[in-house]
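Omission of a single protein chain aside, the complex is shown with its protein chains in their original locations.
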């Protein structure tokens, strides 16, 4: 579907911008920034494709993704003030991206004949693993392990999607509802500083 | 074989507990702990399966592994005192797991038509790589590169297994002997503080 493809590209672009920002904070050069943008944007889908055996992995087969990601570096650099003012919009697209990547990854895993529980995990991997690699390459403990309930939103969103599908809701409304749920959870989490308690 | 499957699950569970303990020391939240438990438990087998091209990787195809790993987090949290007192038993299962994962990984690599030398390396990867990823994600230099002769035990145990097999010993006694050998080496290494000398 064209809208989904457009949203997928938009999510990829926003992820790439967030990678570029992290890289700039670490004073990487433009090449390093492009690498961090790339792994942030496609890292999750890549790990999912590798694990379920869907190779060559997705972004190798459609050069538009690579193009957008490389473009994100100069765009971020030239428009940094503008981007910083756009934080709210960025956050929205980032969250839409997360929701979309979760459901798309979940669906792809089901299509590969794997179980629903595994599909939820793979959907979440698709959405959050890019950020984990980004933080690891930048030599920081991945944010996701400590603060936001980021992944919890993906897991519950994925579960909701499967539930709706099992109740015979069609793919499109189920997906929209699940993505909306992810956005809601994440927004509430950020606004009210929800977080899971640390262990020990 | 049922005993092997049971030992495999037990080894997976103990690896997951060790991952949870590491995550708790770093004050990760329960989700982060589950991720660390997962990579510790299945990271080695996953890398092996990816490298030899056996996808979807093993744990995606049998949800029991995922279930046990997720269970390890609350179990560790609720029973931490008990688990700390069980250190000796934990160490035993951990070492059985290492031996078992080595031989199973080795066998799977041979079955994929690769050479014995490569099979020994892949067996060792199966057993130790999960710990390497765990330490990397927790932002520490992997323990294995500096202290225990952990991997040496796997490599020699794998070699012993191949030797016995070549001498026409059947699979089961060869495996039991090799696992016993891994346990022996590792126990002696820990008791007598064996370690390889550092380079330079």
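Think of it as A and B in the order they're written, each chain with its own count starting at 1.
Here is the rule we use: a residue touches a chain if its C-beta (ideal position, glycine included) is under 8 Å from a C-beta of that chain, and two chains touch if they have at least 3 such contacts.
Keep in mind that this is a model prediction, so the values were computed, not measured.
K.L.:
From the listed residues A:24, A:90 or A:169, report the one that touches the chain absent from this view.
P.N.:
The missing chain is touched by A:24.
K.L.:
Out of B:64, B:115 or B:166, which touches the unshown chain?
P.N.:
B:115
K.L.:
Would you indicate which residue among A:137, A:162 or A:183 is in contact with the undisplayed chain?
P.N.:
Selected residue, touching the omitted chain: A:137.
K.L.:
At which residues does chain B meet the chain that is not included here?
P.N.:
Touching the missing chain: residues 50-53, 55, 112, 114-115, 117-118, 121-122, 132, 136, 139-142, 144-146, 149, 151-152, 195-200.
K.L.:
Considering the whole complex, not just the chains shown, which residues of chain A touch the missing one?
P.N.:
That gives, for chain A, the contact residues 20, 23-33, 35-36, 46, 50, 55-57, 60-61, 63, 66-67, 77, 80, 136-139.
As a convention for this text, only the chains that are shown with their structure count from here on.
K.L.:
Centre to centre, by mean C-alpha position, how many angstrom separate chain A and chain B?
P.N.:
Distance between chain centres, rounded to whole Å: 30 Å.
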